[in-house]
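Note that this complex is displayed minus one protein chain, with the remaining chains in position.
And then chain A:
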(Lines give C-alpha, C1' and ligand atoms only; values in the text may rest on other atoms or scores of the structure.)
Protein backbone atom coordinates (compact mmCIF):
# COMPACT_ATOMS: atom_id res chain seq x y z
CA UNK A 1 0.00 0.00 0.00
CA UNK A 2 1.40 3.34 -1.04
CA UNK A 3 0.28 5.38 1.92
CA UNK A 4 -0.87 4.89 5.47
CA UNK A 5 -3.33 7.78 5.30
CA UNK A 6 -6.92 7.31 6.43
CA UNK A 7 -8.87 5.38 3.82
CA UNK A 8 -12.61 5.03 3.19
CA UNK A 9 -14.29 2.05 4.87
CA UNK A 10 -14.71 0.14 1.62
CA UNK A 11 -10.99 0.52 0.88
CA UNK A 12 -10.15 -0.81 4.33
CA UNK A 13 -12.34 -3.86 3.59
CA UNK A 14 -10.23 -4.62 0.51
CA UNK A 15 -12.46 -3.18 -2.21
CA UNK A 16 -11.11 -1.17 -5.10
CA UNK A 17 -12.66 2.08 -6.27
CA UNK A 18 -14.02 0.32 -9.37
CA UNK A 19 -15.77 -2.29 -7.22
CA UNK A 20 -17.17 0.40 -4.96
CA UNK A 21 -18.45 2.61 -7.77
CA UNK A 22 -19.97 -0.34 -9.62
CA UNK A 23 -21.84 -1.46 -6.49
CA UNK A 24 -23.15 2.11 -6.03
CA UNK A 25 -24.22 2.30 -9.68
CA UNK A 26 -25.98 -1.08 -9.49
CA UNK A 27 -27.92 -0.07 -6.39
CA UNK A 28 -29.06 3.13 -8.08
CA UNK A 29 -30.14 1.20 -11.19
CA UNK A 30 -32.20 -1.20 -9.06
CA UNK A 31 -34.14 1.72 -7.56
CA UNK A 32 -35.40 3.16 -10.86
CA UNK A 33 -38.98 3.25 -12.07
CA UNK A 34 -39.95 0.60 -14.54
CA UNK A 35 -39.19 1.49 -18.16
CA UNK A 36 -35.87 3.06 -17.11
CA UNK A 37 -34.90 0.20 -14.79
CA UNK A 38 -34.96 -2.53 -17.46
CA UNK A 39 -33.20 -0.20 -19.87
CA UNK A 40 -30.43 0.64 -17.39
CA UNK A 41 -29.92 -2.97 -16.31
CA UNK A 42 -29.88 -4.32 -19.88
CA UNK A 43 -27.23 -1.74 -20.75
CA UNK A 44 -24.86 -3.39 -18.31
CA UNK A 45 -25.29 -6.94 -19.60
CA UNK A 46 -22.28 -8.78 -20.98
CA UNK A 47 -22.00 -11.91 -23.09
CA UNK A 48 -18.76 -13.55 -24.12
CA UNK A 49 -17.09 -16.91 -24.67
CA UNK A 50 -13.59 -17.74 -23.49
CA UNK A 51 -11.55 -20.69 -24.66
CA UNK A 52 -7.97 -21.62 -23.78
CA UNK A 53 -5.64 -22.71 -26.55
CA UNK A 54 -3.57 -25.85 -25.97
CA UNK A 55 -1.29 -27.38 -28.64
CA UNK A 56 -2.57 -24.95 -31.22
CA UNK A 57 -6.20 -25.95 -30.74
CA UNK A 58 -8.94 -24.19 -28.76
CA UNK A 59 -10.55 -26.06 -25.90
CA UNK A 60 -14.32 -26.01 -25.48
CA UNK A 61 -15.30 -22.43 -24.74
CA UNK A 62 -16.81 -21.37 -21.45
CA UNK A 63 -19.60 -18.86 -21.88
CA UNK A 64 -20.07 -15.97 -19.48
CA UNK A 65 -23.45 -14.36 -19.94
CA UNK A 66 -26.02 -12.30 -18.07
CA UNK A 67 -28.79 -13.38 -20.43
CA UNK A 68 -28.81 -17.20 -20.13
CA UNK A 69 -31.87 -17.85 -22.32
CA UNK A 70 -30.62 -16.04 -25.44
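Assume a residue touches a chain if its C-beta (ideal position, glycine included) is under 8 Å from a C-beta of that chain, and two chains touch if they have at least 3 such contacts; residues count from 1.
Operating definition for what follows: contacts and distances are computed from a predicted model.
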item: Hidden chain of the complex, named as in its UniProt record, picked from "Mediator of RNA polymerase II transcription subunit 27", "ATP synthase subunit delta', mitochondrial-like", "Large ribosomal subunit protein bL21m" or "RAB small monomeric GTPase"; value: "ATP synthase subunit delta', mitochondrial-like"
item: Residue numbers in chain A that touch the chain omitted from display; value: 8-10, 12-15, 20-25, 27-34, 36-37, 40, 43
